[in-house]
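Report on the following structure.
Heads up, one of the protein chains got dropped from this complex, but the rest are sitting where they should.
Chains here go by letter, A and B, matching the order in which they are written, and residues are numbered from 1 within each.
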Amino acid sequence: MITAAFEYYRPASLDEALRLLGGRDDAKILAGGHSLIPMMKLRLAEPAALIDIAAIPDLGRIDFDGKRFRIGALVTHATLAANRDLEKNAPALWDAANHIGDPQVRNRGTIGGSASHGDPSADYPSVLLALGATLSLAGKSGSRDVGADAFFRGMFDTALAPGEILTTVSFDAAPASAYAKYQHPASGYAMVGVAANLRLNGGTVGEARIAVTGVGDSAFRAGNVEKALAGARAGDADAIKKACSNAASGVDARSDSQASGTYRAAMADVYAARAVSAAAARG
Amino acid sequence: METVNIEVNGRSYSNEVEPRLLLVHYLRDTLGLTGTHVGCDTSSCGACTVLLDGISVKSCTVFAAQAGGHAVTTIEGIGNSGALHPMQEAFWAKHGLQCGFCTPGMIVSCIDLLRRNPDPSDAEIRAGIEGNLCRCTGYENIVRAVRAAAAAMKADEPRRSVAELLPVGAS
Partner (left out) sequence: MSTIPSMIGSPIRRREDPRLITGRATYVDDVKMVGTVYAAFVRSPYGHAKVRSVDVSAAKERPGVVAAYAAADLIAAGLNVSIPVAADLPGLKKPAHPPLAIDEVRFVGEPVAVVVANTPYAARDAVEAVAVEYDQLEAAIDLEKAAAGPPYVHEDLGTNVAFVMPVKTGDPEAAFAEADVVVKERIVNQRLIPCPMEPRSMLAHWDTGAAHLTLWTSTQIPHLLRTNLALLLGLGEIKVRVIAPEVGGGFGAKLNLYGEEIVVSWLSTQLGRPVKYIETRSENFAAMTHGRDQIQYIEVGAKKDGTITGLRMKIFANLGAYHQLLTPGIPTFTPLMSPGCYKLTGFDCEVTGVFTNTMATDAYRGAGRPEATFMIERAIDLVALELGLDPVDVRRKNFIGSGEFPFTTITGLTYDSGNYAASLDKALELVDYKGLRAKQEELRKQGRYLGIGFSTYVEVCGMGPSAAMPAPGWDSAQVRVEPTGSVTVMTGISPHGQGEETTFAQIVSAELGVPIDSVSVIHGDTDKVQYGVGTFGSRGTAVGGAALKLAIDSIQAKAVKIAAHQWEANPDDVEYKDGKITVKGDPSKSMTTAEVGFTAFRGVGLPPGLEPGLDATRRFEPPNFVYPFGAHVCVVEVDADTGEAKIVRYIAVDDCGRVINPLIVDGQIHGGLAQGIAQALYEEAVYDENGQLVSGTFMDYAMPRAHQLLAFETDRTTTPSPVNPLGVKGVGEAGTIGSTPAVVNAVMDALAPFGVKNIDMPLRPEKLWKAMHANSNGKVNE
């Protein structure tokens, strides 16, 4: 319940934050704190310094120009969940934001914090993969953009290099998208979560991006499902179900006391079909 | 040590605190506002829920230092025996509590729920209190209480005192 002691910094600018972070490898960025503080309270994490980025301007903005979203790292889940543009134009992320954690967690937790944490059961990674999002990482020597495919590398492992801060997540509008989540009965994390992003040509699926979280060591794209969905009729539930089989093929599915890997893998198919059907219905 | 300036229940406080001091401990131990409880150590139970700038948060997952410059409302600031908040009155009328330990956090969460959605369905109420655990009530009467509070708040009923409400039966 009580964290180890740490130094606390609250920089007013990104540059200052980067300078503080760059000087030491025992510091962590504190955003909403809803991934980090619980680990610190159990002393599973004991950073010597926390750099609270809450006071940095502009990291809390959502910009949408009608085509592309740019979402600041400090935007909370609750803010995303209440955003009408997102609901209409990228509903997969809106779905996820509405089902992360619980209301209090959504009020504090941020998209940047969640993404940076790289939790294999988090909701956003699959959505960001399906959206083909770009993550902007600021470092001492400037900013670089990394695609979601390259960002989520493994269990609690991301492309963030020491000294870097995730500042923005951006992606194109994806109106025919959805996220379907099978909630862990205790933690509320995704036991299985599937994000679907479809490009529909009339009544059929043109291109599909399908990504799965909660099953493997990291969120992953279900390439075989994506291929199988191409050309499927958007309203044909049976065809969608068929295309969504073996969504987790080739992935070493995780087991815990609630669900075995076999079951998780099977549920990836079920939730892929649910996500695809929901996405298709929005198209 | 950090200096924090926090407004709590409408009063301003300034204290020197360890950076790692959790907001819930600041409220309970530094300020003596013991209505906010600690029920777990994994940010799961919601017993510590308070309003931070009017929005519900788990005060066990916020450092007091992070709350600097912000306004906190605890159960003590929601209402008192002289003027109960409609949510407090509804919890009482509908028997939405037994041991009472989860109750302050639950009431604060439910107030935030109605802020977001003034007229929730039963399913929305149940989803809306997902962040709060109760072991006594099976949630049944909590759902009824939220429904009753929503109606009272819609009708803009005045706050009533405990004395006015004793010793009548439940509504």
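Just so it is clear, a contact is a pair of C-beta atoms (placed from the backbone, for glycine too) under 8 Å apart; a residue touches a chain by one contact, two chains touch by 3 or more.
The structure presented is a predicted model; accordingly, all values stated were derived computationally and were not measured.
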For the chain not shown, which residue from B:Leu23, B:Ala93 or B:Ala150 touches it across the whole complex? B:Ala93
Taking the entire complex into account, which one of A:Ile2, A:Met155 or A:Ala281 touches the absent chain? A:Ile2
Take the complete complex as the reference. Which residues in chain A touch the chain that isn't displayed? 1-2, 4-5, 42-43, 182, 185-187, 256-260, 262-263, 266-267, 270
Missing-chain contacts on chain B, rising order, are 18, 20-21, 25, 28, 32-42, 44-45, 47, 74-76, 78-81, 84, 88, 91-93, 95, 97-104, 107, 122-123, 125-127, 129-130, 132-143, 162, 165-170
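As a working rule, only the chains that are shown with their structure count from here on.
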If we count contacts the way the header does, which residues on chain B are in touch with chain A in the complex? 2, 18-20, 22, 38, 41-44, 46, 49, 52, 55-58, 60-63, 65-66, 109, 112-113, 116, 128-132
Mind pulling up the chain A residues that touch chain B in the complex? 1-8, 10, 30, 33-34, 37-38, 41-42, 50, 52, 54, 78, 82, 101-105, 107-108, 187-188
